[in-house]
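I have a structure I would like to understand better, so I am pasting it below and will then ask my questions one at a time.
Left out: one protein chain. Kept in place: all the others.
Naming follows writing order (A and B), and every chain is counted from residue 1.
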Amino acid sequence: MSLLNLLAAAVVAVMPAASPEPAITLTSDQLTAVTGQTLSLESVLTRPDGVQSGVAHLNVTSLDGVYVDLEDWTMDVTQPVGPDTDSQLSWEVQAVNSGHFALYVVLVPKTGSLVVSPPVLLTVTARQTLDTGGALPVAVAVPAILGLAILATRLRTAR
Amino acid sequence: MSAVVVAEQESRDLWVGGRGPLLVFAFSVLLSAMTYLAATNRAMNFLEQREAVNLTVQVSLTVGVLLTLLVSADAISGERERGTLEALLLTPVSRRGIVGGKLVAALTLWLACLVVTVPYLWVLGRGVAVAGQAALLTLIVGTLVAVGLGGLGLLISALTSSNKTSLASSLLLLLVLFAPTQLPALPKTGIGEALVRVNPIGSSLHYVSQVLVNRRSWTYDLSYLLSPALLAVVVCGVLIATSPRIVKLTAGVSSE
Partner (left out) sequence: MASLEAVRLSKRYGDRVAVDDLSFVAEQGDILGLLGPNGAGKTTTIRLLTTILRPTSGSFRVAGMDGDDPAGIRRRIGVLPESSGYPNRQTGAEYLRYSARLFGRDRAGAAQIADRLLADVGLSDRAGSRISTYSRGMRQRLGIARALVNDPAVVFLDEPTLGLDPAGQLEVLTTIRQIALHRGATVVLSTHTLTEVEQLCNSLLILHHGRVRAAGTVEDVIATAGRRIGSTRLSDAFLSLTNEERP
């Protein structure tokens, strides 16, 4: 190690450290899903001062220009963040539309400026989940069988 | 033993020429309409299969319990009005036996609803192997709720002076319990969580959806079953303790 390096290390050690800003990170940066699938997302809030409080807000935005109704996607739009709350928040999101989306969490603190997480890029592929052809026979057969059974019993007792 | 005889005859009265088959038929029509819409409607078709199964379980549980509650709410006050209760009270069968038999008969309606639900669960859950789990879950959770609310229906029936009052009160009770489950978004902590937990229907539906949709283990939110279990135990306890005093020719709790 050169003398210059040693000197620089000594200066850093004796200088007061600059207070780092709060930050939010998400546990993944890329996700894929099919329509209707429910996804879990974790956000971690780093609070250097330890008392950062406010409201955490999840947002979903389409990268293809598709209209996003946030209420359809999640019931956890906001979660309170206080000095005593866990730094790790869970979010549940249901992929309602197909396409490309960005998901991100914003902390709206009581004081100070917004803290925004990096986005998670979500790719949703369309899928017809329910079998229309299979549902119809059951939907017709069950009431029909029950109806016929009732009719037969009534006719038999009426005789 | 006499309770078994009462249960047998009450079930027979319900199912042979009684209201049971018609109620179950109406129930199947409702499930058919819902299943067909879920499978064909484009707006609903984004539903994941597990969610469609969950929706079916929730409707089955709520409507099945509603029918059970209505049958039990008619069980004592209805017999009073039809003039058939006195003959039953004149037999050596204990009042507890009468109540027990009537509750079991009302529960057969719930079990029939469950049996009718199974084909719908099968068709909606094909491919994700969730139908069996859903049926078992409905059997366990639904039976807990049906015992609790069916017993409550019997209590109301014994204590109200007319059959109309008994049926209306029971229906109101179910609506009061069911309405909060339809609120758009209760907060998941504090008062919101307490409201869900304390409501036997709300907590049961929450538990079922956690297992079916979110794929949690059966023990993950088991504490949510506390309120339906507690309701079933408390209502059965109250019925056992009070039936000798409340199952009588006139409504009320005073000694005759």
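The rule is simple: contacts are C-beta pairs under 8 Å (C-beta built on N, C-alpha and C of every residue); 3 or more make two chains touch, one makes a residue touch a chain.
Since this is a predicted model, take the numbers as computed values, not measurements.
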Neighbouring shown chains of the undisplayed chain, as defined at the top: B
Absent chain, residues of chain B that touch it: 1-2, 5-6, 9, 13, 16-18, 82-84, 86-94, 248-249, 255-256
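We take it that only the chains that are shown with their structure count from here on.
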Chain centre separation (chain A, chain B; CA means) in Å: 34
Chain A partner contacts - residues on chain B that touch it in the complex: 16-17, 21-22, 24-25, 28-29, 31-33, 35-36, 38-40, 45-49, 51-52, 116, 119-120, 122-124, 126, 184-185, 188, 213-214
Chain B-facing residues of chain A, complex: 35-38, 71, 75-76, 92, 94, 96-97, 128-132, 134-136, 138-143, 146-147, 149-150, 153-154, 157
